[in-house]
Structure formats: C-alpha cells, structure tokens
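Some notes on the structure that comes next.
One protein chain is absent from this view; the other protein chains keep their places.
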Amino acid sequence: MYSIVVENIYLLVIVTLISVLQNAFFLLKVEKECKGVHKNPAAFERVSCANRNCMDAYPTFLAVMWCAGLCLSQAPASFAGIIYLVVRQKYFVGYMGQTSQSTPGYLFGKRVLFFLFLMCIVGIFNYLLVRFCSSDYKEYVETITSAASALLLLP
Amino acid sequence: MYSIVVENIYLLVIVTLISVLQNAFFLLKVEKECKGVHKNPAAFERVSCANRNCMDAYPTFLAVMWCAGLCLSQAPASFAGIIYLVVRQKYFVGYMGQTSQSTPGYLFGKRVLFFLFLMCIVGIFNYLLVRFCSSDYKEYVETITSAASALLLLP
Partner (left out) sequence: MYSIVVENIYLLVIVTLISVLQNAFFLLKVEKECKGVHKNPAAFERVSCANRNCMDAYPTFLAVMWCAGLCLSQAPASFAGIIYLVVRQKYFVGYMGQTSQSTPGYLFGKRVLFFLFLMCIVGIFNYLLVRFCSSDYKEYVETITSAASALLLLP
C-alpha cells in the first residue's frame, strides 16, 4: 500500500514542498519590510499586497495540481506546477519593484492553471470512457499531455 | 490502482473544478472593479472584501469536503459541495449589491460545512467500530447520509 501510494504522488509532493519553501520566502520578505514600515510604508504595502494575492491563489493551485496529478498523470502535472512557481516568483518580484510600474494585476499563471484544469477534465472524461465504453485511451492521453506540457515553456 | 482511485474521487474532483471556475469568476470581478477604482472606490472595497472572505473560507471547505468524501462516501459530499458553491455565489453577489444593504457577515454556508463535518465524524467513528468491534454499519450510514443531504436543499 505504502509504496504504491508514494510512487504515484512523490513528484507532486516535491512540487508542494518547493511551493512551501517559496511561501516561507514570501513571508520572510513581508516580515523584513514590516520592520522598516516607518521608513517606507509604500514598499510594505506593495509586498504585503503581492503576498496576499499569491496566498489567495495558493489553495486553488494546490487543488488543481493534485487533482490533475491524481486523475491523469503526475509527471506533466508536476512540471506545470514548477512552471507556475516560476511565474509566481516573477510576479512577486515584479510587484515589489518600482512604484511607477503598473500594477501587474490580480491574475497570474492563468495559462498554467488552465492547462492543469484541462488535464483534470481529460482525466475524468477518460475514466468515464473506461467505465461506460470500456475503451481506455489513458496511455495516448498521457503521451499527448506530456508533449503538450512542453508548450508551457513558450513565453 | 488508477481506476480504483479515480472511481472513488471523480465526483469530488468535478466539484473542485467547479469551485476553481467560481474562484476565477470572483477574481475577474475584482480585477474589473480594480480598473474602475477611481470612479467607484466603495464598489471596489466591497467586491475585494467579499472575495477575501470567500478565499479565507476556501481551504476549510476543500479540506472538509475531501475528508468527508474519503471517509464516508463521495456522492453526498459532492452534493453538499455543490450546495456550498451555490450559497457562496449568492453571498458574493449579495455582498456586491447596494451599499445600503447590511453587510452579510463573515460566515456563510455554516449548515453545509456542519453537515460535511458530521459526515467526517460519522466516517471515522464507523472505521473505529469496524476495527475494534468488527461491526460495519457503513451501508446503513451511507443510505442515511444520502437521504439527509437532501435536507440541505431546505431554505
């Protein structure tokens, strides 16, 4: 039981751990700015806002990534998760930047989340096909998904 | 392995996906108001607050729904999840409404969360009964739970 479970989720767990490290990094940044809030209130406001936006989207990201990994295949889901973390890092750093910069908005990583969302739908659709039509396309779908996940690297 | 896992969670995954869509809808509303914040700061404040309250309760909801689905039975848990999403939609739309309207408060969907919470407790209790007394009431409990979940439809 133990090995089978871990075999199917260990990449997802690794991505989750990296995201936790990133959350800790964000919180440390906020705490650092919080101590110097009297000198630079605008910077604290920006970093706190960036952290809040990232945290608001965090449960959604975790839920979609784990669903995609469990329903279809963990390798492309974890790869998309890594890409999402890179996008989030860029968003956070960009938000902390110059005041004159335009606010990067609330949404980020839309493309990655959309890809993971599609993976979930395909996984469930494939399960229903297996159940009601006894036709299993899982291997083809996994190959296509792995190939498609490379498209996320496009800027 | 794969089919067994997906068979037991696919309804939960579908509800999770719907909740993700709803989150995206909320974020789009916030972003739309954010662009017009100079014209109508009160509306932005309201929609941002409604979004924050919904997001604060989101991990709690996901955790309780998945626990209830895994411990007892996925069909009533998913049904309660759908009801929760409907309640949340009504809460969000009501919050965005007239300023004169009384604030709907921080809590919403208490009844649904309480029902899911009870499902978890019953599921764990049943597991302990199976383990220590070798008496399995799971089928009766599932039937009762499915029937009881219809009570959530009462206004």
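The letters A and B name the chains in turn, as written, and every chain counts its residues from 1.
What we mean here is this: a residue touches a chain if its C-beta (ideal position, glycine included) is under 8 Å from a C-beta of that chain, and two chains touch if they have at least 3 such contacts.
Since we're looking at a predicted model, the values are computed, not measured.
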item	value
Option from A:V20, A:V93, A:L128 or A:I144 whose C-beta touches the chain left out	A:V20
Touching residues (missing chain, whole complex) on chain A	1-3, 5-7, 9-10, 13-14, 16-17, 19-20, 23, 27-28, 30-31, 34, 51-52, 55, 58-59, 62
Contact set of chain B toward the excluded chain (per top definition)	4, 8, 56-57, 59-60, 63-64, 67, 70-71, 105-107, 113, 117, 120-121, 123-124, 127-128, 130-131, 138
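The working rule: only the chains that are shown with their structure count from here on.
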item	value
Distance between chain centroids, defined by C-alpha means - chain A, chain B (Å)	21
